[in-house]
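The other protein chains are all here in position, but one chain of the complex has been omitted.
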Amino acid sequence: MRFILQDVGSKWLFSGIVVGLMFFGTVSLPASEGAQAGTSDVEAWSLVFVFALATLIGLGVIERVSRLLHTPLMSLTNAISAIAVVGAIIVAGGKEYPTEIRVLGFIALVASMTNIVSGFLITDRMLKMFKQPGSSANKEAKR
Amino acid sequence: MRFILQDVGSKWLFSGIVVGLMFFGTVSLPASEGAQAGTSDVEAWSLVFVFALATLIGLGVIERVSRLLHTPLMSLTNAISAIAVVGAIIVAGGKEYPTEIRVLGFIALVASMTNIVSGFLITDRMLKMFKQPGSSANKEAKR
Amino acid sequence: MTHVVQLAYLVATVLFVFSLHAMNDPKSARNGVRAGVLAMAIAILATWLQPGIEHHFWILVAIVLGVAIGVPLSRVPLTAVPQRTAVSHAFGGLAAGLVGTAKFIWWTYHEPSQLTQFRMGAIVFEVLFGFLTFTGSLMAAGKLQEVKWIPQRPVTYRFQNVSNIGLLGLAFLLGLLLAIDPTRAGATIFFAAIIMLALAFGVLLIIPIGGADMPTVISILNAYAGLSAVAMGFVLDNKLLITAGALDGSSGLILSIIMCRAMNRSFTNVLFGAFGQVQAAQANGDQRHYKSETIEGAAQVLGQASSVVIIPGYGLAVAQAQHRVRELYDLLTKAGVTVKFAIHPVAGRMPGHMNVLLAEAEIPYGDLVEMDEINSDMPQCDVALVIGANDVVNPAARTDKSSPIFGMPIIDADKAKTVFAIKRSKNPGFAGIDNELYFQDRTFMLFGDAKAVVGELAKQLGNG
Partner (left out) sequence: MTHVVQLAYLVATVLFVFSLHAMNDPKSARNGVRAGVLAMAIAILATWLQPGIEHHFWILVAIVLGVAIGVPLSRVPLTAVPQRTAVSHAFGGLAAGLVGTAKFIWWTYHEPSQLTQFRMGAIVFEVLFGFLTFTGSLMAAGKLQEVKWIPQRPVTYRFQNVSNIGLLGLAFLLGLLLAIDPTRAGATIFFAAIIMLALAFGVLLIIPIGGADMPTVISILNAYAGLSAVAMGFVLDNKLLITAGALDGSSGLILSIIMCRAMNRSFTNVLFGAFGQVQAAQANGDQRHYKSETIEGAAQVLGQASSVVIIPGYGLAVAQAQHRVRELYDLLTKAGVTVKFAIHPVAGRMPGHMNVLLAEAEIPYGDLVEMDEINSDMPQCDVALVIGANDVVNPAARTDKSSPIFGMPIIDADKAKTVFAIKRSKNPGFAGIDNELYFQDRTFMLFGDAKAVVGELAKQLGNG
């Protein structure tokens, strides 16, 4: 966390705060209807908590990723961000949706699946190349 | 996380799973009334998510605490666990509660406040003693 | 208002995480305390100012009382820190248990429709962990404080483990029945029974554990106190309770793992092993021969060494010899000797014990070296000065497969060119076993109280 405070400095903190405030503004506007429809206030805050905690985990975990692996890390997170696939399935397959909406979901699903497949495959392809010092492949080559 | 998997091994994982399952069992029992009363299913799961994420953060952060500071760490977390104060205030001060219930809250509040005050004070007292190598207090003593 | 409260709780959560994060370095650690205090203040204010909260006088009185008890509790001597921590856990468990009980009573008698299965399940956990932690921690504190009517030695009897686990299982069963039908007939009796079982289990869990295993037990109880706060969060639908409790729980978990690992024992062994019972039987040090050295001789050797490693242990804490050690450190450093302290993770009686002790004497923490780091330098070390340490320098852990501490990582004092060992008698340490180190050729004993012996060493060096 200190990492962040030092380096990003004003800019990111600033934009973070702006985004946060906008969100907060949106959330805190007096709800125009009862709590039943859509996400209730408390549930919305639970989602914000989940977001904040996951970000803290992310910062902690990514900071410790080996410098050797930053390129594969980029493609791994790329694959993970294709989690949008979940939303795409819901829209593409939801029984209540008319075709024109499901077409949007279909495109989104193709796009996400592409990311998942290519992201994981290329990450693994790169990681396979990292040979442990003194591993057999390496010794053989040194022969 | 590997830390955990290696060392606690079967025992804790096992008890963790038992606890988790019991919880899950409790949660997944068919709700006997509508979703309005009490916590809804989805909201309950949000709380479980918050718990899981906070635990992951805790494991990551505590693992990195300096070995020098394990004793102060014990008293610091001790103070933090006095967060039960929040529940105690709600019970002690809730306007709808009868006196006999508020007495329980009162005792709980005294107990938690004791922990907060003594926990933070003693932690700070211990931390104050840790002198940086070559700090002025130290140089003076070396004189 | 909900939004303000929830935002406050979110800020408090982040501050708590930051607080623990800051403990990764002594330089930033005090900021951690500040962040923790701020977070707690925010949490208290946000809760208090909610519209549903009245009876401000009650709250105020409780807070004043809490401060009045808390301040003196924070002034205990450092040797009493483990007991204080245990008492604190007892308070924490009590608070969680009482809040759970209050909510149960309220919902059962006033708003039964609110008592969902989910909430009932959470209340059962809260009350179980809370009250178990309450009595368990009080027992642990008693053993550590060596209160007269609490036996220090492990107390064992036939079918102990079976009956304990049976008790806990019964409590769980009752809890499950309650959770299935929270408003069943006799719910209050079920609930009362669960409380009684939890209270009893707390006591019975600690009885078979020896006083010296208490630090590990306290850490586990710490985790339980955290879990009871988590359960309270589920009951009250309060995310701050969940996050703070989870942080606390993981801290207790990791500290107990570290201790168990550094002792090469398992949780099961600590909790059910009745360790320390056989202590007296195994030691037979009196039959063997020790070489002694005079203070003058030892002071001379120390003064002529080029590197000295001091290995402190529980005896240093008992004798409160840290300030004398500081004098010795200053004199040797001034004479050009490199002095390092080798800190074993479980030296003393709580994690980090030696670090706080030496920090109290203002020894710069840069000279406190962890076991793994110093061990590779031990063969180059001229003098290893063992002050009140025993098990943590016992080479049997490396060599003797039959030893109860076999496999425990130790500080390799036996590899130093010369070893001086300060202890009062021929008695063994916590694990109750002989220490080969004391019998080896290069080891010389300096019998006596650590404070006195180190003081005299310093005097000799100062004069000479």
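A, B and C label the chains in the order they appear, each numbered from 1.
Quick note on the criterion: a residue touches a chain if its C-beta (ideal position, glycine included) is under 8 Å from a C-beta of that chain, and two chains touch if they have at least 3 such contacts.
For clarity, every value in this text was computed on a predicted model and none was experimentally measured.
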{"item": "Which displayed chains the unshown chain touches", "value": "A, B"}
{"item": "Contact set of chain B toward the excluded chain (per top definition)", "value": "1-2, 24, 27-28, 41-42, 45-46, 48-49, 52-53, 56"}
{"item": "Chain A residues touching the omitted chain (full complex)", "value": "3-4, 7-9, 11-12, 19, 22-23, 25-27, 29, 31-33, 37-39, 43-44, 47, 50-51, 54-55, 57-59, 61-97, 100-102, 104-135, 137-138, 141-142"}
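Operating definition for what follows: only the chains that are shown with their structure count from here on.
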{"item": "Touching both chain B and chain C (chains)", "value": "A"}
{"item": "Most distant chain from chain A, judged by the mean position of its C-alpha atoms", "value": "C"}
{"item": "For chain B paired with chain C, centre-to-centre distance based on mean C-alpha positions, whole Å", "value": "16"}
{"item": "Chain centre separation in whole Å, for chain C relative to chain A (CA means)", "value": "39"}
{"item": "Separation of mean Cα positions, chain B and chain A [Å, integer]", "value": "28"}
{"item": "Multi-partner residues of chain C (at least 2 other chains)", "value": "13, 17, 21, 237, 239, 243"}
{"item": "Per-residue overlap in chain B, given as positions that touch at least 2 other chains", "value": "43, 47, 50, 54, 57, 61"}
